[in-house]
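Shown here: the complex without one of its protein chains, the others still in place.
Moving on to subunit A:
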Amino acid sequence: MPVVKRRSSLIRSPQFSSLVILMVLLAVFAIADANFLSPLNISNMMAFLPELGIIALGMTLLLTAGEFDLSVGAVFGLAPVVVMLLVQNGGFDIGIALLAGLLLCIAIGAVNGLIVTKIGISSFLVTLSMLLVVRGAALYITQGFPLKSWDQPGFFVTLLAGSFNIGTFRFYTSLWWFIGLSLLAIYVLHYAKLGNWISAIGSNRNAAVARGVPADAVKIWLFILTSVLAGLAGMISAFRISAASPVAGTGYELEVIAMVVVGGTALTGGRGTILGTIVGALMLRSIRNGIVLIGVPGLAYNIFVGVIILAMLILHALLQKNAARS
């Protein structure tokens, strides 16, 4: 009986229903427009996917621990801007500038984490304020103008935004980053001791603390991780398009959170799934892409994205209710 239960719970699990819906969406888009599955379009989607996907991995862990971060989009914008200013105006070596960017992201995450855990203000308010501070800083130091990014080929550009061809498909190295980090995140959340702690903290913080789990430290590190991943994604994007804009990443925080919850991670903590997040990232990417292809006017597509996300969440809730009843 437990075996039967487990199998049916797999089918009822949120990431499974997300996967089914992803398949349906892909099929619909493929039928509606033959170009959807063309090598060019797939390469295109795969170029964009990692940038939000990488942030979503960090956000999944953070949400599982019961917190979230609204400042990721702003950090996505600030990190490359700071790095490029250091290189162009400060005359620093690109390696050193990248290191400084990394430290900046660590600092932002640490401040978020410390205020949330030590002062006890909800992460919604703390990271919302941080969003304003970080976005404001990016606008101020650039005076609102986009910077030309690093366009000379070199080690770091290849590392973050190099590209290679497999047949007629063109892939960026960022896809490897996304795959590698996804595997790491799956390992940490589902197989490592740390993952057990993360889920326990989000599920019942007091119980975890009573067992000696350092809940505050874990949360602070997850805030740092999320910030660093947002900065990394920002760098990847800036290198890819050879420009660093102070408004890059605007609105990404909500899109990332949408990816994560559409994939089946609970907004209330305790239940997280990296596989679900990957499915969620693919889903939102293909919706954005597919909607344009089938000719929805550009200005209207947020309506569609919003409606589809809402439909997904309603479906999850219904499935959940169904599972609880049986």
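One rule holds in what follows: a residue touches a chain if its C-beta (ideal position, glycine included) is under 8 Å from a C-beta of that chain, and two chains touch if they have at least 3 such contacts; residues count from 1.
In this text, contacts and distances are computed from a predicted model.
One subunit of the complex is not drawn; among "GCVT N-terminal domain-containing protein", "Fructose import ATP-binding protein FrcA", "Methylenetetrahydrofolate reductase" or "Acetolactate synthase small subunit", its UniProt record names it "Fructose import ATP-binding protein FrcA". Checked against the full complex, the candidates A:124, A:155 or A:191 give a single residue touching the omitted chain, namely A:191.
If you put the hidden chain back, the residue from A:114, A:175 or A:209 that touches it is A:209. The chain not shown here touches subunit A at positions 2, 6, 187-188, 191-194, 196-197, 199-200, 202-204, 206-214, 266, 270-271.
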